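Comments concern the structure below.
As you look at this complex, bear in mind that one protein chain is not there, while each of the others sits in place.
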Amino acid sequence: MSILIKNGHIVTAAENFIGDVYIEADQIAAIGKNLSYQADQVIDATGKLIFPGGIDPHVHLDMPFMGTSSSDDYSTGTLAALHGGTTMVIDFILQTQGDTLHNALHTWQGKSAGKAYGDYSYHMAVTDFNENTRQEVIQMIHEEGITSFKTFMAYKGALMIDDGQMVDLMQTVRDNGGLVTVHATNGDMIDKLIAKHRAEGKLSPLYHYLSQPEITESEASARFSDMTFYTDCPGYIVHMTCEGALNAVREATKRNQRVFVETCIQYLILDASLYEKDFDGAKWVMSPPLREKKDQASLWAGINQGLVNVVGTDHCPFMWEQKLMGKDDFSKIPNGHPAIEHRMELLYSEGVDKGKISLNKFVEVSSTNAAKIFGMYPKKGTLAIGSDADIVIFDPNKKHTLSVDTHHMNVDYSAYEGWEVTGKTETVILRGKVAIDKGEVHIEKGYGQFVKRGATSVTA
Amino acid sequence: MSILIKNGHIVTAAENFIGDVYIEADQIAAIGKNLSYQADQVIDATGKLIFPGGIDPHVHLDMPFMGTSSSDDYSTGTLAALHGGTTMVIDFILQTQGDTLHNALHTWQGKSAGKAYGDYSYHMAVTDFNENTRQEVIQMIHEEGITSFKTFMAYKGALMIDDGQMVDLMQTVRDNGGLVTVHATNGDMIDKLIAKHRAEGKLSPLYHYLSQPEITESEASARFSDMTFYTDCPGYIVHMTCEGALNAVREATKRNQRVFVETCIQYLILDASLYEKDFDGAKWVMSPPLREKKDQASLWAGINQGLVNVVGTDHCPFMWEQKLMGKDDFSKIPNGHPAIEHRMELLYSEGVDKGKISLNKFVEVSSTNAAKIFGMYPKKGTLAIGSDADIVIFDPNKKHTLSVDTHHMNVDYSAYEGWEVTGKTETVILRGKVAIDKGEVHIEKGYGQFVKRGATSVTA
Amino acid sequence: MSILIKNGHIVTAAENFIGDVYIEADQIAAIGKNLSYQADQVIDATGKLIFPGGIDPHVHLDMPFMGTSSSDDYSTGTLAALHGGTTMVIDFILQTQGDTLHNALHTWQGKSAGKAYGDYSYHMAVTDFNENTRQEVIQMIHEEGITSFKTFMAYKGALMIDDGQMVDLMQTVRDNGGLVTVHATNGDMIDKLIAKHRAEGKLSPLYHYLSQPEITESEASARFSDMTFYTDCPGYIVHMTCEGALNAVREATKRNQRVFVETCIQYLILDASLYEKDFDGAKWVMSPPLREKKDQASLWAGINQGLVNVVGTDHCPFMWEQKLMGKDDFSKIPNGHPAIEHRMELLYSEGVDKGKISLNKFVEVSSTNAAKIFGMYPKKGTLAIGSDADIVIFDPNKKHTLSVDTHHMNVDYSAYEGWEVTGKTETVILRGKVAIDKGEVHIEKGYGQFVKRGATSVTA
Partner (left out) sequence: MSILIKNGHIVTAAENFIGDVYIEADQIAAIGKNLSYQADQVIDATGKLIFPGGIDPHVHLDMPFMGTSSSDDYSTGTLAALHGGTTMVIDFILQTQGDTLHNALHTWQGKSAGKAYGDYSYHMAVTDFNENTRQEVIQMIHEEGITSFKTFMAYKGALMIDDGQMVDLMQTVRDNGGLVTVHATNGDMIDKLIAKHRAEGKLSPLYHYLSQPEITESEASARFSDMTFYTDCPGYIVHMTCEGALNAVREATKRNQRVFVETCIQYLILDASLYEKDFDGAKWVMSPPLREKKDQASLWAGINQGLVNVVGTDHCPFMWEQKLMGKDDFSKIPNGHPAIEHRMELLYSEGVDKGKISLNKFVEVSSTNAAKIFGMYPKKGTLAIGSDADIVIFDPNKKHTLSVDTHHMNVDYSAYEGWEVTGKTETVILRGKVAIDKGEVHIEKGYGQFVKRGATSVTA
């Protein structure tokens, strides 16, 4: 099986030119001008962008939470992702405190086996680090190809580890070529603020926001940077939302340190004024919460400064009925919002089309950097000879409107209802096969594969 | 004319894979696996790196200085550059205070016409900014393709402009899509320290170093950052040497600002202990001077942080007899050292081979970023379809030793005598033509072309 | 002659209690409870504050400017000061570029001789530093008791010295136990902005403000801090107005440096909205200009942090007719505003009465710190045994309104017209003599003396 894509505007993190791409089996075999291969299928991409399939390194599929589960499973979630040009996701395995990493791995393997349309990998969330876990961490890296370890500085009693466990984990991870990622907010402060607001009868979604002030995130981001500095372990802060947290990382550059930073599409384009809409604000109840315009400006600048490396989603959808669990108490609203399908198009529309970032930067933060940081490059994350043929053919001029009526995610509202987007995913190729074409699905459930990963490199 | 390079390890700022490159006329036409083109010439690159021709954006060829001239002219300089894998340089035109930019341009066109082996462009040094100059700046950008303007915060009475002229120039350059570059040291402080040392009879090369303490550079770098912030003009600091200056740029990131930074190969690998060698230290008398080990560490970290964008040379060689002009007075030693030929190999050997930077980063700072920042991308600076076929085939394992006996620069000593290097430029292709192959020159004097440039983009 | 002040609320920079003060001749002889001295005069201070006479270290009396002179001379200026509780001022001698410091000193001695009501000293403004000036600086310190040297980073061609002269001056001053003070704004940038605004026909007082943006001051404050750090010379920034400049000094603390900071009363309580009043804004045309509310907040915080040490006035009044010189061009408005009389009362009312600063801090920044920094302590600046009996008896509750109708400064408008003040100077004693009592003057012109000063101490 071979595909020849003709005359597209080819973009990678570094290149930007008109040409053809020739795919043989599951890999890219040639890139050139007027390529003359006899392909099984020829796609005319004149006027279209051709870029690497998006990688969303922060999603929660079929995630248990507060007695329910996020509403997209591996099937609906990865398919919605494909519709939006994201060919791979990294989900989070959550260790149960007191239980093993391996048991958690088996649980998540059960969730994904035979279900995924798109490719996927796992981060392993370490919520209970002890001597047994240490051995498991080493096995995860060397045997399972799971090389990134998620930690929580919040959610005490469920997910949080303390700073002692953190540095201990970091030393093990560093010695074995892995990476520590973190939910960097001060959970103890937040728990207290939540309790205070509840005690005062302040129960609307607005108080979710007010229980997680910027300082809870900037403090924890600084502390995490200190610990990675001390341990010399590669570190990665997930879903950064604010100027204060980014400034902590900027300050850390002065000691010759590099901390990787991920933001999410919503923090670049939405703000906290949405919480003023009474319970409708529940649509955007996520942690950390949306912030202010000044924070958006910092994050966009951080992308261009090379200090914000990745744009993910923290996709974690819940049905409106699930959100209603918190109707009378914001602390009972399941956290998360649906975005897995829209990340690439929103980033293109709000970033590239509005002149905030370049095309190269778009590819870098939506795909390439995630592949490099998480040890999948150059198999994933770029258009290069021998790389997996994960390719998006994208119409940069097509305007459309986001809506629950048209999205493919398994959730009964849209967090972006009515949002006008310039640029649309037209054809998506995954490992050499057309997966999506003009909205039609051409692959079967289960086509998606687990991707074993290698070591990160801070010099990448 | 066509060339097919087979089975090389192809590297760009973002890619890294094994493949073939097919060149048609002066451009790259295809990149792939097992390309089957019938080429006029086939090169087997098995085991070799293939990367974009280096761009050295900071050289001084045939530069008048203190009544003499730098010893490499466009002919010897660009040829030596080619020998080392640098296919393009950007030289500096120096406006004479009181005279016009156009007259200076004509002078430099005279120096380069018919002489260059490699490609070249000019930065325009504005040393006298007034209403007439303002019009000339606009013409340089729109008519001559000279879009970067060099300024000096030192050398009062010869090259320096004051801060008022600086912001005025910045506003004009910003409005016209250009870039302001700067020699950022506090010239007034330095002049006073030189005078003081001379008055005290402290005349050896060591006092050249002691007349330019770190603070003279960190101060000016902070000041320049302030001015670019105020004017919102793209700014670029040339030849940064030290932690203090880099920290000024790091601090500026907190106001969502981006200032481009160039360091030079010598600041990454040499240090000020060389000035303790009596007059032999004259070999490294340059401005700013070499610094300390801590500064090297900061600059390497800055490269990986994405905050140091370019590695140049500030190549400005003088014969030993010329250096001897300052035998009895460091302030009469012509400033500069020969490095145009060694930049790529030293950066590979000390950076990539020693694990300090990745191959992608090597290409980014030795070629791609300069092309992007200075408005020549994607014609120059990468291996992409339609780009100029400026290509280096590099043996990453070959060890050799730098020496005046073997170098091609027109200077009778080496600043790196006896330095052992891992990795050697083997074949250099310039616009589709083999220019250098195993030390043999295959092009004529005058083959090098002037490259018109476009606007920089701070979102690049 | 002796005076016994009974039952006052005695305040110094460190003390705060109820008691009596006994004055013998010109000095304080005893402080206590129920002192039983037989005094020539007994003053009942029940319910009143007793604190050290204010020291205003930043005034311009009879200062030549733009072909005219500030409207208060040593007579009217020091008398108005006394009315407001300021018993001593430090005026600025301005060296004429090309002329000597001694000639300037003689000129100013002529202005003050026999005229002053209150005590005074001089700062020497060095506007032309060369080998002759160096010798004069040394003489000023050791022979004339003039130990503080004012420099200008603005007003090129008239007052400004360059950074080379600055570090040179600093080294001489440091070696001789003096202090360098500075008008820290980037004059070159400001000159260019003024010229630009004028060229654009933007000529109202608002453009005075817009020609001196915050960055011109924060930049120069950082640069001055760098130079004092390099030279290890005691440094003092006059009339600081803004957060950016204060943050430069705060940042400098990290290198274990201390730079003294003076703000002026107007920067603590007025803001730039006054420039929107058309030509009426000319009343507040001064350099640097008034800033924003955020800057006021920073300066008040800086006082409590111990990083803003002194509150002066930069008193430099001009009659309205003089201000009208700039009716059609802001750059022709004589710079300065009248405040010498109101500093203490405004600082008490807006600072102490509104709870922003403590009584001790009020004394510290209005008197004691100036005395210490400028080498007059403990003769001046506190209530201590053996100190000059310069004492203010102050009614903390008395409300009154500032107005041109009631002020004593020689200027035909008030910059604080209608301002309601809580707290009023009731009696002022200067060197043991009641100078002012309930608005009546009890001393003769010429009673004021020149105060020779000693070295500053950065450990003071």
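For clarity, chains are labelled A, B and C in written order, and residue numbers in each chain start from 1.
One rule holds in what follows: a contact is a pair of C-beta atoms (placed from the backbone, for glycine too) under 8 Å apart; a residue touches a chain by one contact, two chains touch by 3 or more.
This is a predicted model, so every value here is computed, not measured.
Partner chains of the missing chain, restricted to those shown and counted over the full complex, are A, C. Taking the complete complex into account, C:356 is the one of C:356, C:380, C:407 or C:453 that touches the chain left out. Checked against the hidden chain, the listed residues C:5, C:31, C:286 or C:451 yield one contact partner: C:31. The residue touching the chain not shown here, chosen from C:247, C:331 or C:449, is C:247. Although one chain is not shown, part of chain A still touches it, namely residues 156, 162-168, 186, 188-193, 195-196, 213, 215, 218-219, 222-223, 226-227, 229-230.
On the side of chain C, the interface with the absent chain consists of residues 10, 12-19, 22, 24, 29-35, 247, 250-251, 253-254, 256-258, 297-298, 300-302, 304-307, 355-358, 360-361, 364, 368, 377-378, 382, 384-387, 457-460, using the contact rule stated above.
The rule is short, and it goes like this: only the chains that are shown with their structure count from here on.
Minimum number of contact steps separating chain A from chain C: 2.
Across all inter-chain contacts, the pair with the most C-beta pairs is A-B. Each chain gets one centre point, the mean of its Cα atoms, and the points for chain A and chain C are 58 Å apart. In whole angstrom, the spacing between the mean C-alpha positions of chain B and chain C is 51.
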